[in-house]
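Quick notes on the structure that follows.
The other protein chains are all here in position, but one chain of the complex has been omitted.
Going in written order, the chains are labelled A and B, and every chain counts its residues from 1.
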Amino acid sequence: MRRVYLDHSATTPVDPEVAKLMMIYYTEQYGNPSSVHSFGRETKAALENARDSVAKLLGAEPSEITFTSGGTEADNLAILGAAEAQSKKGKHIITSAVEHHAVLEACEFLAKNGYELTVVPVDEEGLISVAEVEKAIRPDTILISIMHANNEVGTIQPIAEIGKLAREKGIIFHVDAVQSFGKIPINVKSMNVDLMTVSSHKIYGPKGVGALFIRRGVRVVPRIYGGGQEKKRRSGTENTPGIIGFGKACDLAAERMEAEGIRQGQLRDKLLAGIMEKIDHVKLNGPRGENRLPGNLNVSIQFVEGEALLLSLDMMGIAVSSGSACTSGSLDPSHVLLAMGLTHEIAHGSLRFSFGHQNTEEDVDYVLEQLPKIVDRLRMMSPLYDKVKHGQCSHAQAQ
Amino acid sequence: MRRVYLDHSATTPVDPEVAKLMMIYYTEQYGNPSSVHSFGRETKAALENARDSVAKLLGAEPSEITFTSGGTEADNLAILGAAEAQSKKGKHIITSAVEHHAVLEACEFLAKNGYELTVVPVDEEGLISVAEVEKAIRPDTILISIMHANNEVGTIQPIAEIGKLAREKGIIFHVDAVQSFGKIPINVKSMNVDLMTVSSHKIYGPKGVGALFIRRGVRVVPRIYGGGQEKKRRSGTENTPGIIGFGKACDLAAERMEAEGIRQGQLRDKLLAGIMEKIDHVKLNGPRGENRLPGNLNVSIQFVEGEALLLSLDMMGIAVSSGSACTSGSLDPSHVLLAMGLTHEIAHGSLRFSFGHQNTEEDVDYVLEQLPKIVDRLRMMSPLYDKVKHGQCSHAQAQ
């Protein structure tokens, strides 16, 4: 059976070039970078090379990069570490309603431990307004954490404007750039970012590796203590093969970013057009155009449920994800879709397609061949669709 | 040039079988284990297999294993997480003077944040006495953290006896088993351990992976928040290829443990005998026999400095490590050797040889050919050895 992977926002395969390089560091150049002997020195040099690669893709200095075990750890280090470092100055934190759980849960932890949290809302396209952030700022605000691009609907936030504001007010600004890094241009200097989270497994690097950009002079209290690696900011034997693979993935991303952005944007637009043409009662979630990640498509297919769609697609070899409550195992569907004002019902039938390097036009054609049949089949079963057909459904008119 | 790696306590190469398996999960079965589709389900299954493998080597249940990014993170999760979970019960913690920095620094962090710390001493062989631990226990003691085998001198601590004591007193018992895991038998049940740290890169698995055994019913406050992976104990996209590699490494360790223990013990004894025969003024650090890890040898070579020895050996292709202050970049030599009562001077000239699967008799012969020449050359330069030759040195007589 044909297998079409359209879930690159969840994770990507490791690029064969990256994997090949990592193998060398697993089996031949395996020294501990803290070791003085040649086995250690050779991996240490490669580790520092990788740091250069990550820094370059961020417009940062290598000394400003701290490697972590992933985006989640980097988000926690940024938020919990910066909050603790500044707790004497104030205890108010600003974040948004559409952040990743790694940010939201870290903020919630602080809220339970003596900090105050303001969660700024988003509009119907998932966009944060700079004015809302400005309104939320108080004299005791010590940290603003806003993501660059949203993982579910691809909305790109006005980071540079928020950065300017934060800088003027002297507030530390953290950006979760896990989804945008390597996909669209980033410059921590011109964006006035103080802390930025990135992750390797979203850009064809290995899982279990990430990094936090920490602007020179910004203090972050460590979360993991031990041998003092990463300039004491993050102890633990460095995952050298993983980090070196991440560095290589950054180099490849830098080369491919522009062309892939255009190519994936076109595939995405073709898929959207096809879905709109072949299936009725479909709603696009998130913006069109410049404000959206090129590889992201998110639609709600009304009167069917996301997990059922997802499993049916999976049976045809198509891998996507859904913001349905049934998928997440919680009782509420995606907090992102709800924050954008979608009703539970509409959010329930959402599907996210996220494109990657290997996806082709044939993949899109295949989805456009399978999806309408699946939707038809599920709608046949749906008591909601029934009503639409009989003209009793208010939802349908609302679209 | 011949290259002889004798630093397996620092890190090991990844076993070729492990590396081969990991490759599949990097490039083919790369799904996110949280994903509902088949790409996710296949890695999820492999992830749970790996959990079984780790659990088996510990005598634990799979549900009691939480994967982390390494030994250091697991130590921090155990100590900081268990302390926080029990802070209402008491604030006193017991550890030993020869723990790894991951344990000591985490304990120091607690000591700076309202907890009280008792550090039990060791004898001249690095051994902790159960009586000393018992003496240290107070009504408000909530946690005892003692390592299984020491990373520098290989001393194996009386874990089962301390476990029995802790259990009787109702105190949570954490054991850092990073150095013993996969090398000597462990059973968390019979040893009465509540929390146990293990790490993958010391047993021919990949770097950046570790695990914490958390006995059913023992509460540990998480350190990393987010998507709620690892039953909410440790969020972050799982490093599936790494974890699966770790699982495979556990299976291999289980098969090889007994034979390798005997084989490496013999190589180690041969190296020790040869050094004692060919070089004067050498002191064995740590115990002989049953109480020592089979692959560990640690000697102090008087009147020469450890880093100079290490660099000279490195130039001949031999990789070892040293507890010298000059190597560590701090002003004090190894805290382990000092805790065992060695003078700064003697600790300064220490070398650790740690054996692995690939080491052979020829490796030992090669070291015995090179080391005496190197020691001679360095002693010729040493103002201390001078005095010995002229009979003015009290150190020499003291030995």
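We take it that a contact is a pair of C-beta atoms (placed from the backbone, for glycine too) under 8 Å apart; a residue touches a chain by one contact, two chains touch by 3 or more.
As a convention for this text, contacts and distances are computed from a predicted model.
A.B. asks: I want to check something: the complex is missing a chain, and I'd like its UniProt protein name from "ABC transporter ATP-binding protein", "FeS cluster assembly scaffold protein NifU", "Alpha-D-ribose 1-methylphosphonate 5-phosphate C-P-lyase PhnJ" or "Cytochrome bo(3) ubiquinol oxidase subunit 3".
C.D. replies: Its record in UniProt gives the absent chain the protein name "FeS cluster assembly scaffold protein NifU".
A.B. asks: I'm checking contacts with the chain that's been left out. Which of B:Lys189, B:Arg219, B:Lys232 or B:His344 qualifies?
C.D. replies: B:His344
A.B. asks: Which residue numbers on chain B touch the omitted chain?
C.D. replies: 303-305, 307-308, 311, 315, 324-327, 329, 331-333, 344-345, 348, 380-384, 386
Definition applied: only the chains that are shown with their structure count from here on.
A.B. asks: Centre to centre, by mean C-alpha position, how many angstrom separate chain A and chain B?
C.D. replies: So the centroids are 36 Å from each other.
A.B. asks: Would you mind writing out the residues of chain A in touch with chain B in their complex?
C.D. replies: Residues of chain A touching chain B: 5, 7, 10-14, 16, 19, 22-23, 26-28, 30-32, 34-40, 68-73, 75-76, 100-102, 105-106, 108-109, 199, 201, 206-209, 223-228, 235-242, 307, 310-311, 313-314, 317-322, 327.
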